[in-house]
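With one protein chain removed, the remaining protein chains of the complex are shown where they sit.
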Amino acid sequence: MNNQKFSFLYDYSEGAHPKILEALSMTNLVQQNGYGEDNYCEEAKYLIKKAINNDQVDVHFVSGGTQANYIVISSALKPYESVISASTGHIHVHETGAVEAKGHKINAIETTDGKITPEQIEKVLIFHTDEHMVRPKMVYISNSTEIGTVYTKSELKKLHLYCKEKGLYLFMDGARLGSALMSPESDLSITDLPELTDAFYIGGTKNGALIGEAIVLCNDNLKNRFRYYIKQNGALLAKGRILGIQFKTLFTDNLFFDNAKHANDMAFKVAEAVKDLEYDFLGEPSSNQIFPILPNHVIDELSKLYQFYVWSKVDEDRSSIRIVTSWATPESEVDSFIADLIRINKQGRL
Amino acid sequence: MNNQKFSFLYDYSEGAHPKILEALSMTNLVQQNGYGEDNYCEEAKYLIKKAINNDQVDVHFVSGGTQANYIVISSALKPYESVISASTGHIHVHETGAVEAKGHKINAIETTDGKITPEQIEKVLIFHTDEHMVRPKMVYISNSTEIGTVYTKSELKKLHLYCKEKGLYLFMDGARLGSALMSPESDLSITDLPELTDAFYIGGTKNGALIGEAIVLCNDNLKNRFRYYIKQNGALLAKGRILGIQFKTLFTDNLFFDNAKHANDMAFKVAEAVKDLEYDFLGEPSSNQIFPILPNHVIDELSKLYQFYVWSKVDEDRSSIRIVTSWATPESEVDSFIADLIRINKQGRL
Amino acid sequence: MNNQKFSFLYDYSEGAHPKILEALSMTNLVQQNGYGEDNYCEEAKYLIKKAINNDQVDVHFVSGGTQANYIVISSALKPYESVISASTGHIHVHETGAVEAKGHKINAIETTDGKITPEQIEKVLIFHTDEHMVRPKMVYISNSTEIGTVYTKSELKKLHLYCKEKGLYLFMDGARLGSALMSPESDLSITDLPELTDAFYIGGTKNGALIGEAIVLCNDNLKNRFRYYIKQNGALLAKGRILGIQFKTLFTDNLFFDNAKHANDMAFKVAEAVKDLEYDFLGEPSSNQIFPILPNHVIDELSKLYQFYVWSKVDEDRSSIRIVTSWATPESEVDSFIADLIRINKQGRL
Partner (left out) sequence: MNNQKFSFLYDYSEGAHPKILEALSMTNLVQQNGYGEDNYCEEAKYLIKKAINNDQVDVHFVSGGTQANYIVISSALKPYESVISASTGHIHVHETGAVEAKGHKINAIETTDGKITPEQIEKVLIFHTDEHMVRPKMVYISNSTEIGTVYTKSELKKLHLYCKEKGLYLFMDGARLGSALMSPESDLSITDLPELTDAFYIGGTKNGALIGEAIVLCNDNLKNRFRYYIKQNGALLAKGRILGIQFKTLFTDNLFFDNAKHANDMAFKVAEAVKDLEYDFLGEPSSNQIFPILPNHVIDELSKLYQFYVWSKVDEDRSSIRIVTSWATPESEVDSFIADLIRINKQGRL
């Protein structure tokens, strides 16, 4: 990373929200039990249960998303059971086969918007008929998805109802859950999740924490001896306190949601400017990842000033780029980016 | 944990050394690449290579000891290969079968002092003769061991020579490496390790970091595509920077060794007091874990004032206890403990 | 299975070729070493090496195809490596996730004819760029494929050359290798295989044996301690002699090829009759599995007399069926089937 140019590459380019660092400092020398059996984890769990308005769930903290995904999936499935995922799903593409490394096949569904529907799942179920094939038992979705789209409450309800009918677990990867929940494109609330999923996780790393994802187990079938799985997979931190402290902070004074809203606001501000210039997007901007389609010469000029991914070629003259914002993205950088975009665009038209 | 009574239960009861928190704050908003490809990780690797006086090794950072152990072991072994460990070894007892969960058998050697010798390994090799049995390929040792003992340079040299002759990898679990290296019972130096092991890790969590172990791969055979293993096992942190910052701090101004020396000094101060009272130990005090043997009534009184583990029954009247100190143990608490021990002891003899 | 109606369902509906039963009887009481270290296995290996005109390969016998597939694949791959397969591949569809159960992802390529090409593989390789993704390392093909098609020598040469350039292993599933090699649609010879694959297996079960597949390891990288993998996966039979006796018999007096030719001849005889009636096929008949497209009313009548799979709906009036023949299919049953087909067809047109 070239530190001269501001980066819109990721939502994990900075450290933690200052309140988190402050909380780590304040509690630093208080002696606590290890392995997540400390007071801070207890308080964080309490606050999360309160936020989701459900105290029947089990909450566990781990360091990162790949861990959260493969531990939940492999603890829920029997050896011959498989998990259904969008072909764009993080577990299918970007986790180095972690799910398969635990022994389970992923049944991938081709998708253009990163989301999956009951109709698509139905086809997978119909295909898998007997003991010569794996048995699909879980549906994995990401919200927001890997390409920035979000599930509406109605979509999630349909998925959940279908899964329940078919005896499938529904698991939501919430690495970017904050941004999804604060999206104007979705009416889904965090209090809906315990009813509409069997398990989900609340992503901390990409929403202001140093590390940390909070796994929420809603279905009783998934709760049994979960700490054994966490430990066996090397995910039980000796100083589990640092996960507790972070989630306690995120779920105090609305910080988790404020962080996510700031990230979304910054993305939407860029999106508005792009729309004003009458450029298009790959998919409607819905969360903190947006994909404007720009002329290649504009992209070339912008990339001299800012860091971002050129995502895909659209036609001979245009490509899509990915702009990712976060809790830490200063509005001043967004304003500069917009100003530069307008200036470059104007030059290009001369 | 009862916060009223000072705890000698663990060396991970507190947060991080203040210099580490400070470094996290100072760097917090500097944008960096993710997944350990940031500048701080680079600097930390440079400092570690300098400290061990070897720039041919590969250094990788992960969050915790179980992760470090099972990832190194499973990346080094073929599916039919096994790892030899003391029966007290952390991988054999306290990692919920993480090594077996990756498919590998542990050949356990019964031991009283937590250490293993070439003669013991020889018996395991002789027993395993053909394809109906696993094939031992690695020797796992802990230094300091799970019961506080340490390897001398001469012991390690013999082990390493033997392993090399037999085509075995030698891997050292260094969760408490700092304390082992600062032990007056051992002449081993950190600069010896690249020559005397095929891989080892430098424990941060128990020596002043929030989280973090630095895996050092010395043997070229073990280096290939190691990041794939880290990622597949959910151990590649998005904000890998926080591991880099911590190890950079630990290996600046001798902090890693100073922390360990403080822990040892506190343990030895207690040990001296115990010796002065003419009490015995389970094994000679060598590192930050010591095991005094005390009359049961003394233990009862002490445990009203301090937290520690009662380790094992020695005879009808006496038991051993485990006292663990750390970088964070205040000398004032050690002094109080000693004063209380002397007082209780005196009362007992009246 | 209704024993009244002759079955064209499978090529494993009967026991073994009589010469194999005879050989089992003749050798029955001769004492031999266990676990494949007997004289018959030695002789069978010698005969196979002679048949493929290469004595540098390693030959191992196992009971069935799923075993052969997952053992070869999992012994060749490192934990983070994947295998590329057609989406119709037996390992992807019909082995209950055996490859994933050993920890490896399958990268599936959509295909209509069951075969894959370098161009399709190239796309997979380009997509997998770094340690966040699995690393494709092997290409799995079936010959004949699961839908009866066969590779020509030129197709296999191109695949092999491409794999070699890219550092990929090429592994051929030969469950129906006999039929593929005797296909008039292919000029491939068994002596070509050691040069054009890194490993393949010669299917016995579907070509006249009771059980048994002969794995042939051509690439030296794949040979090391292979018996450990066979044993660990429960595939090392105590009485390995019965695999040796069967393959010795199959590779004596051309029996392996004669069996396959008979199976093909029976299928082609049916195919000719179908063509004479001016019906079409799903794919050109190439081996012992053919897929005629017939009017539904013809299928209904035929299925009162014979057993076979109705494979897929083609349009409102027609479906494809699967006819499988084997070494054991009597020509008289084929003749009856053809006569009945002609008769029913005539009736239908009245």
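Labels for the chains are A, B and C, by order of writing; each one numbers its residues from 1.
The rule we apply is simple: contacts are C-beta pairs under 8 Å (C-beta built on N, C-alpha and C of every residue); 3 or more make two chains touch, one makes a residue touch a chain.
On a predicted model such as this, the values are computed, not experimentally measured, just so you know.
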Exercise for the section: Would you indicate which residue among A:50, A:132 or A:343 is in contact with the undisplayed chain? Expected result: A:132
Completion exercise
Among C:33, C:56, C:191 or C:254, contact with the omitted chain is made only by C:33
Problem - Interface with the undisplayed chain - residues on chain B - result: 79-80, 82, 93-97, 100-106, 108, 131-134
Problem - chain C, residues in touch with the chain not shown (by the definition above) - result: 1, 3, 6-7, 10, 12-16, 18, 21, 24-25, 27-34, 38, 62-67, 70-71, 95-98, 101, 205-206, 210-211, 228, 231-239, 241-242, 328
Handout entry: Residues of chain A in contact with the chain not shown
Key = 35, 74-75, 78-80, 103, 131-132, 135, 225, 227-232, 236
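Quick note on the criterion: only the chains that are shown with their structure count from here on.
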Handout entry: Farthest chain relative to chain A (centres taken as mean CA coordinates)
Key = C
Handout entry: CA centroid of chain A to CA centroid of chain C, Å
Key = 43
Handout entry: Residue list for chain B, restricted to those that touch at least two other chains
Key = 228, 231-232, 236
